[in-house]
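The complex is shown incomplete by one protein chain, all other protein chains being positioned as in the whole.
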Amino acid sequence: MVDGFRPADLQEALEFRARHPSIPIAGGTDLMVQKARGFGLKPDFNKPLLFIGHLRKLRQISVRDGNIHIGAGVLLSELIINDKISEALKMAVRQMASPPSRNLATIGGNICNASPAGDTLPYLYAVDAKLILKSVSSERIIHIGKFITDPKQNTLEHDELLTEIIIPNKIFNVSYYKKVGQRKGMSLTKASFQGLADIKNSNVLDIRIAFGSVAPIIVRSREIEASIIGKPVSEINAAVPEILKKYATLIRPIDDARSSAAYRKRVSLRLLEDFLSKLS
Amino acid sequence: MKNCISKPINRVDAPAKISGKAKYIGDIHFENQLFAKTVRSARAKAKIVSIKTPTLPDDYYIIDKNDIPGINRMRTVVSDHPIFAEDEVNYIGQPILLVVGPEREKIYEIVSQIKIKYKDEAAIYNLEEAEVKKAVFTEYSYSKGEPKATFQHAERIIEDEYRTGRQEHIYLEPQGITGDYKDGCMYIYGSLQCPFYIEGAIQDVLGWDSDRIRIIQSTTGGAFGGKEEFPSLMACQVAVASIKTKRPVKMIYDRDEDIICSTKRHPSIVRYKAGLNKNNEVVALDIDIKFDAGAYSELSPVVLQRGMFSATGVYNFPNLKVRGRNFMTNNVPSGAFRGFGAPQTIFSTEMLMHNIAVKLGTNPLDYKIRHLLKRGYPTCTSGKIRDEVKLPEIIEKVEKMSWYRRKIGKHKKFKGVGLSLFLHGCGFTGKGEATIKGKIILKKNGDTVTLKVSSVEMGQGAETCLRKIVAHTLSLPMKKVICETIDTGLIPNSGPTVASRTIMIVGGLLRQASLELKDRWNDANEIEISKTYKHPDFLSWDDDKFEGDAYPTYSWGTNVAEIEIDPVTYEIDVKKITAVYDVGVPIDEKTLEGQIQGGIVQGIGWATIEVMNSPKGKLTQHNLTDYKIPTSMDVPEIECEFIENPYEFGPFGAKCAGELPFVGAPPAVAAAVSNAMSVPIRNIPITPEYLMELDKHED
Partner (left out) sequence: MKIEFVLNDKKQVIQVDPASRLLDILRDDFELTSVKEGCGEGECGACVVLMDDKAVNSCLIPVGNIEGRHIVTMESFRKTERYKVIEESFLEAGSVQCGFCTPGIVMSTESLLRENPKPGDNEIRDALSGNLCRCTGYNMIIKGVKLAATRGKGLW
């Protein structure tokens, strides 16, 4: 009999985590579907569930040292209305799932689920978000790119929980986001693109580019970004073919029920081109 | 002046539905009920070598072909689908047996322990392979005029090919049926469209007379044709199970199962050879229609017939040759779906006309107008267009509402406008109505009138409209006119709830009976009047030659679609649909608008986002995550108007309206996309993937 545990606070949750093999469950919007077996049947979990969605400590959004700390249990619907959250992230979250499921789904769940189609991920990769992973005895802070290793794979230890997401204090004055789904309302992502840039005096001071759903993990290349940084915007146009060529080797999508590899690749590069064209 | 019958009233069934009180089959608890789960074929085509089942605990049962006392086939047009597979399976999802018992968890466990050994055989996965292997279920043809000679003298010959995709109904309530064998009688409850189809199917399977069979409809959560023939299969299965277990057996599908095994809209390929005269008018047309019927024929022959008889759309092609073939493939069977074969051929012909016009450099509307049918013209099957064709008025009106001509003149890339013209044959095809001879009963008791029909309410508004026809005729308030429960023990067979026939045919009989009752109102406290359909004498139909009046009359319409395409991603945004229809006289404008809005949106879905592929016989999109239908954010503004054109034999002049709106939207959207991208569109759904490929080829 698979049962579960509802800790009173984070400490209790971490203690349970340390003692028992368990599955953390926040909103359950990923887990309940992944483990669903059909109408009228209980989802099939092979380990006790650790309910964490209600934990106060995980539900806060705060600013510390200028960085924004988002609790792993913050709901998608809460992100949309919080004024500490950037418009760029809100834009992605508003297009995730549907209003009733956004009242359940958490940002931590989206990250830990580690799907290449996870819609908070391109933004979080682009801004170099860091994650706080806690156990009873330790705490580590790692870059999101080090946390997600493969589709559905992350480096969470059996005794750990994701507690916070840190968004570094950094301002971008250009932001471009596009999610391509099968339809306008509620749709999983076929391909998505997040572009951020800091342009001053017609120079690219910083640029971040991330692609979702077109490779086993989110595609971001510091190397290519570095090759653009420092350039006057007037030179970008000429560099576009070269930039596209470089990203083309990193974008390795698949054919599936929702789209084709060819479309995903072409559209990703077109979105990149569109973003770059808007810089000058 | 608007006809006063058209004035909208509130739907009689809505309050129970809004408040959540209405009971659908899944909401009804049967004392002592057992649940059933179907074990299905995992192979597209195979012999069943062996089936190993575990030892069953008490109260759990396996029901299969050996439990069928009568014929192991589902009765329909072609009764070829086995209730339970015998020694072979022909599609993935074909039912083999049921596991029945009190606990769903336990049933699930038993199902997972059943081991089936197959010996695979060469399967046919699509229309191309089926044509090579000559796997034809049905082939029909008809012709008119002198096609051969006209082609020989044609100034110009254009050949083209069009394709449409598979579509799933996605009625929001999945299929569900309960069978209850009690006191020597079989009671079937469920979500269904055609109670007497089920009665017939049960008769075959049990070998019983109809007096021991009762089919009772529960509130039905949408159907669109998907609950026309399919529930018969489920009903036969649970009937047999209930006899074996002596308890009520309830079978409710979950969404995945429903999508995997229920019928779909026929995928199609339509090939044309058009002969043009020196004025560039199409004077000869050769149409070759291919439908993927899936693994069993079932009612595909009549779907194909409607497809063939609608294939010339609203046009008069004096010389015509039409061939239609249903192919056997090892895909899930295709079946009834709103429009019934007509949407495929109307789409193709509309796009053919559009594409020829564009190629000739003329305005598609002007080009189409040169070919329109008129009163007195022969139909494609050499019948006669007897009633006035108000297409000129329809076109004028839509033009005023949408400024179509002005917009198409100001062409901008990625922005487009498209127009479709279409019709729908009212009622059953050919001799259908004459054979069925629908019957209705009207019963007066004091100041209340009960109408007894087998036409069901499934969302389309039948109950409201039929009651309204009677109430209006007798000048009674709606609440004094009630519908008898849909229970085959209590109602006469007025035919199935299909083919947009409910208002025109069944409503027509009710109108006649009401007029008679009105005359006799004061004769007695209790009066019963029954009416049986009589096919008008002037209609003739030869079912062997496909000659004569395929339909008694037609409803007509036009749609103008305005769309925008995202220049980066090729996503289509349908901005607006303007629609004008002639459905005779609307019985209720609000209910009718509901049919129009819903039908158009379903049509847009089919034309744009609803992708359902079946490589190697296995559906790639088998849940609502992958198979997408439009949401509230995907639908355009829809403006619609009517042109009144009373039909002599319809109640208050009404004709058909339920399927018509679906038919018009796809070609209008496709024409708009073609206009926006300056490419001919030949296939739907028009996905961004397909558009990107087209754009690549064109530039």
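Should a chain be cited, it is by its letter among A and B, assigned in written order, with residues numbered from 1 in that chain.
Simple rule for what comes next: contacts are C-beta pairs under 8 Å (C-beta built on N, C-alpha and C of every residue); 3 or more make two chains touch, one makes a residue touch a chain.
Just so you know, these numbers come straight off a predicted model, no measurement behind them.
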Problem set entry | Visible chains in contact with the missing one | A, B
Problem set entry | Selected from A:54, A:222 or A:245 as touching the chain missing from the view | A:54
Seminar exercise, completed: Where B:7, B:21 or B:400 are the choices, the one touching the absent chain is B:21
Seminar exercise, completed: Among the options A:40, A:168 or A:232, the absent chain makes contact with A:40
Problem set entry | Candidates B:169, B:250, B:306 or B:321 - the one touching the absent chain | B:169
Problem set entry | Residue of B:629, B:660, B:673 or B:694 touching the missing chain in the full complex | B:629
Seminar exercise, completed: Contacts from chain A to the absent chain lie at residues 1-4, 6, 25, 27-29, 31-33, 35-36, 38-40, 42-43, 45, 49, 51, 53-54, 77, 97-101, 103-104, 185-186
Seminar exercise, completed: It is residues of chain B that touch the chain not shown, namely 8, 10-11, 13-24, 26-27, 29, 169-174, 219-224, 254-255, 458-461, 590-591, 593-594, 597-602, 623-625, 629-633, 635, 637-638
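Just so we're on the same page, only the chains that are shown with their structure count from here on.
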Problem set entry | Centre distance in Å when chain A and chain B are each reduced to the mean of their C-alpha atoms | 43
Problem set entry | For the chain A and chain B complex, residues of the former touching the latter | 37-42, 178, 180, 182-188, 257-260, 262-263, 266-267, 270-271, 274
Exercise. In their complex, what parts of chain B are in touch with chain A?
Worked result: 35, 104-105, 108, 174, 252-254, 256-257, 568-571, 573, 609, 611, 620-621, 625-626, 628, 630-634, 688-689, 692
